[in-house]
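A protein chain is absent from this complex, but the other protein chains hold their places.
Coming up: subunit A.
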Amino acid sequence: MNQKKQVKHLFIEPCVNFINRSTKQCPNLPAFVVDTKFTHGISLSTGGCPFVHEVRKDEDICSPILRKLFNESHHIFVGLQGIRDDLPSKNKKTQFVSISKNYRSVIRACMEELQQVAGKVEGKSDGRISPVFFLQVSILLAVELIWNLCEVLFIDAAPAGSLLLHLLDWVRLHKADVDEKARDVLQSESPTEHQAYWDVVISYVLQGRMDEARQVLMKQAALQPAARGMFKLLDNLLIKMPIFNPSGAQTLTEFDVKWRHWHEEVDRCLQDQSFASNPHLEVICKILVGDEDVLLEHKELLSTWYHFLVTRLLFSHPIVKPTELHYYAQSSMHMFLDTRSVPEPLDSILLAAFEFDIHQVIKDCSIALNNWWFVAHLTDLMDHCKLLQSHNLHFGSNLREFLLLEYASGLFTHHSLWQLAVDYFDHCPEFGRVYLELQIERVPLDTERKALKVLRICEQRQMTEQVRSICKIMAKGALRNNRLGSALSWSIRAKDAAFATLISERFLQDYCANGAFSDLDLIDNLGSAMLLSDRLTFLGKYREFHRLYGEKCFSDAAKLLLSLMTAKIAPRTFWMTLLTDALPLLEQKEVIFSADQTHELMFCLEDLTSGNCLPKPDRAMQDEDIDTTKIEILRLALARNLAKAIVKEGTVEV
């Protein structure tokens, strides 16, 4: 389970408005009709109590389709961080624009998949579509709309002339229901009779899609031979409308002159009432001349104030400069929206963008949207474009880092998306590492494989403290399950001497109890890892003694055994066992311990016995008896060996 829940303040209210708003813009999605009901439901349940803070799990993060968004954008994000600073700025700009487009295409893909799934559910007889789907689609739609505008205004930063072309593309992309309607009309039996026929023509004109508009108009013209002249005239005006070509040799002034000529021509046609006999054609002509009242009569077709803005610019101010944009935007919004109604979050965000107030955009988005994904990625991209330089927060690091940290922390609460968050933390120079250090230790480690993945993350970043703690957790787990070998491996990896000592003790205890070593495959292969702790060294060496003994290399074994005591590698508590181990060597026919060595053994024994001559009250009498007997036997064996050794060493071989 996620330990952390995201705390949401009561942003529900604006959020609902925001969603309603965006549903209105998309009448091409039939599903949206249902939407309002749901959102009202939310606003009822939370309204009226401003002090209640709703704590809830971030549901977005759990949606399987949105997970694709997180994963794909992670990939783009990492690519973006790799763009080198020393590239010429022109190349960089194209790269940033293409990255921005990649982000948007990921959003689009997600949106389409959500719609597909919703469609499938709807198709079934008992299908009730989860309202969450619509919520997510509408949010994604809004996000893409804002992102696209920011791309045009900030990242691409189109100059006068091409600015309008980009804005037209923007409107066309987000008001694509025209094409659907046009298809309906053209596929019907008699297109010209279709009730939406003129809507389609006018919609095309409003979006500046003159060729398409002319094609549809042609149908009508063919049916009215009497009015052919009039249609021809309008067709001519539509053809002749100058469109700025940014790649051509034409200067802005030349274009302006050309455009004014055309505009005057249209105006003249209107003055001499050329279209008076056909109200539809007259409306089109009035649109061409940029008559704002006529434009406002087509609110239904424009559907949003920003569509109105772009159409208005197209027919009145085609060479609008970026700096003038905010003036037209504000006035368009006021003209289009009811004076009574308060602008909704999406409107304010777009308006802020038109005003080139990027910080306001980010701030409003953070408030209105229900996740950090959008603001974090957008801000990061803006930061790479050097658009956020002067802005520093009073808390934390800078805006980019703050938002990325928020987003990544959210990911970390997720059961499996936590891996993505690591790369985001990596690219937060100030606090990223601290965040990662705090979060990574909380990842539950169910299997060794997962532990290895977490360890790899820590080791790559030289997070020694965390490496140690993870290995310790694993070692303790292994010890609890009586897997001494695994436990030892983990503590060796952590270079945790204290724990290695503890485990070595356990091995030795087990040996004393059973008379045999467990996990020989491990102990025999300790290699240099043996040097980690004294006790581990002893364990390894003691096992080596057994191996030598088993291979009948008695003199080597004897030497090793003695050195374990004289070099103080063996703990004193274990000396008795070692001396007992010496017994069979002492009892061999041939002399193994030399006189000197025997002396040293005797010294060890005396050293040991003089230390604990005081009777211990807690030890049973029987134990003491056994010990005394053992010591007696040892003394006897040592004495006999000493005698043999002296004889042997004193004998000159002939």
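In this text, a contact is a pair of C-beta atoms (placed from the backbone, for glycine too) under 8 Å apart; a residue touches a chain by one contact, two chains touch by 3 or more; residues count from 1.
The criterion applied here is as follows: contacts and distances are computed from a predicted model.
Visitor: Name the chain not shown, per its UniProt record: "Cytochrome c oxidase subunit 1", "Nucleoporin Nup43", "Sestrin 1" or "Ribosomal protein eL8/eL30/eS12/Gadd45 domain-containing protein"?
Guide: The record names the chain that does not appear here as "Nucleoporin Nup43".
Visitor: Of the residues listed, A:E324, A:E437, A:D519 or A:D534, which one is in contact with the missing chain?
Guide: Missing-chain contact among the listed residues: A:D519.
Visitor: Would you mind spotting which of A:P131, A:P322, A:G485 or A:P571 touches the chain that isn't drawn?
Guide: Of the listed residues, the one touching the omitted chain is A:G485.
Visitor: Of A:Q419, A:S469, A:S563 or A:T577, which residue touches the hidden chain?
Guide: The one listed residue touching the chain not shown is A:Q419.
Visitor: Considering the whole complex, which of A:S89, A:T447 or A:T651 touches the chain not shown?
Guide: Only one listed residue reaches the unshown chain, and that is A:T447.
Visitor: Which positions on subunit A touch the chain that was left off?
Guide: The missing chain touches subunit A at positions 64-65, 67-68, 71-72, 74-75, 78-79, 415-416, 419-420, 423, 446-450, 452-453, 456, 460, 481-486, 489, 492, 518-522, 525-529.
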